[in-house]
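Every protein chain but one is kept in place in this view of the complex.
Our next item is chain A:
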Amino acid sequence: MGLLSDPVRRRALARLVLRLNAPLCVLSYVAGIAWFLALAFPPLTQRTYMSENAMGSTMVEEQFAGGERARSFARDFAAHRRKSGALPVAWLERTMRSVGLEVYTQSFSRKLPFPDETHERYMVSGINVYGILRAPRAASTESLVLTVPCGPESPNSQAVGLMLALAAHFRGMQSSPLQGRAGAIQAAVALELSSDVVTSLDVAVEGLNGQLPNLDLLNLFQTFCQKGGLLCTLQGKLQPQDWTSADGPLQGVQTLLLMALQQASGHPHGAHGLFLRYRVEALTLRGVNSFRQYKYDLVAVGKALEGMFRKLNHLLERLHQSFFFYLLPTLSRFVSIGLYMPAAGFLLLVLGLKALELWVQLHEAGVGPEEAGGTPGSSPPLPATQRVGLASLVAPLLISQAVGLALYVLPVLGQHVAAQHFPVAEAEAVVLTLLAVYAAGLALPHSTHWVLSTQAPDRSWMALKLVALIYLALQLACITLTNFSLGFLLAATMVPGAALTKPSGPRPLRAALLVLTSPAAALLGGLFLWQRLQEAPVSLAEGWRLFLAVLAQGVLAHHTYGALLFPLLALGLFPCWLLFWNVLFWKR
């Protein structure tokens, strides 16, 4: 730090930063991306291990043998459901009571801000049926949850059957039973199963806003996968067998990217996602029935679940020992927060370096030419008398924030007006308004100029870019801390455009680059990447349709679950990006 307090050395350092700025930026950006891709390779990934003592060493024995019972429950459930055309609440209540549970129902309804495209309805309503298995001599203080989502699109009959059979099994036991509900929920498992036999179990961890359950819960699942010899997948990808050659890590990179995209979307990857919001550790297990030779019946799945619940029952405290922030290249390996953060750090360093360069240029210009004698030729000598007007900073900031606010508010508010005047449905109206406001924002620089006094244009754009850079860096840093994947992906796309923007040089080229690195383009790119990694690449037209659907879903998820991606993009990153757009079209 003595380096910085000595003015002579400080000047030297500043000169170094200015001279080496471009190579440093490129190096830092490349390092960031490379670091991220390297996360799938062994020195950076570690094998997962169980941290929680209560679940690690204790042995449990699974005795579940109710496969036949589960299948008959599933058949009955499916038949009753077909007959009534809806959830057979009465049948569920009767069955749960007959296996000795306390049964309750809860009806819910939720008004949507606009009808979603698939169902065309404003009101979503239904009934939750839940049974409570009371643990003997326990006073309803804690509970574990096994939940089966029964939406109109997911039949899940087998999951219901297995759940009921498991409940009956747990009820009939005398030792180590489950704790009932109606207390603080310690952990939850959501089950999705639609066939009598499965070839593999897929586990989903990503919850709302990219929240993840404690890694120990996943470790627990993996333990029972290994114990029962079940085939378990993550993001639909099998575990690579050979980790020493390049194939394993390369597959790990794919899985890692899939997880990052899924986490960044902030959309829950299963019914467990909403539990995480209330600090209940949860994950979703999905039965997959593919064309593989070897199949497992419901007993194997039931045993894995039973074992998990027995071990969860041993918990003496909330799950907190293991990691809450991690990335998974495979099911058995993880990257901890300390190892993946540098990737984002390198990307954000680019913004910092650019900001430093601008600051030094502004500062030296302010001090006067004789002080800044050693300024390298890359930065043009600026007249000393220029002062940056506050208005030239505040006006673009306010205007772009106002556009962001419009982007956030107008689509839902104006859907009826739009639907009246144009031949579109409400859901389409929302998406189209969204795009319209977004595009209208691009016309902004031409309209902001009449607000501004045009003295000292050079210093003004530099000051504005400096503010925008710091604003972007702060936002991305905050996002990265809570949802690494989102922060990293946004940084990876937005940083180059932001760093290269200036109102000189080949403007159309720079404009094209900036548009390509805008938040919406990042979203579109993410969609294509996702489809490609899922091995279901889409054409451009399909991708565009998908993009529109995703936009509507994003807005809807914000209004129903409180997903934060939409407000984050609309109120935070889009206005920030508009500032760069302003800089690009600065009138000189």
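Quick note on the criterion: contacts are C-beta pairs under 8 Å (C-beta built on N, C-alpha and C of every residue); 3 or more make two chains touch, one makes a residue touch a chain; residues count from 1.
Here is the rule we use: contacts and distances are computed from a predicted model.
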item: Chain not displayed: protein name in its UniProt record ("Phosphatidylinositol glycan anchor biosynthesis class T", "Protein maelstrom homolog", "BING4 C-terminal domain-containing protein" or "Globoside alpha-1,3-N-acetylgalactosaminyltransferase 1 isoform X4"); value: "Phosphatidylinositol glycan anchor biosynthesis class T"
item: Residue, one of A:R279, A:R292 or A:R507, that touches the chain absent here; value: A:R279
item: Residue in contact with the excluded chain [from A:P7, A:P43, A:G85 or A:P423]; value: A:P7
item: Residue among A:Q46, A:S72, A:S140 or A:N289 that touches the chain left out of view; value: A:S140
item: Residue ranges of chain A at the interface with the undisplayed chain; value: 1-2, 4-5, 7, 54, 94, 97-98, 100, 102-103, 134, 136-142, 171-174, 182-184, 278-279, 316-318, 320
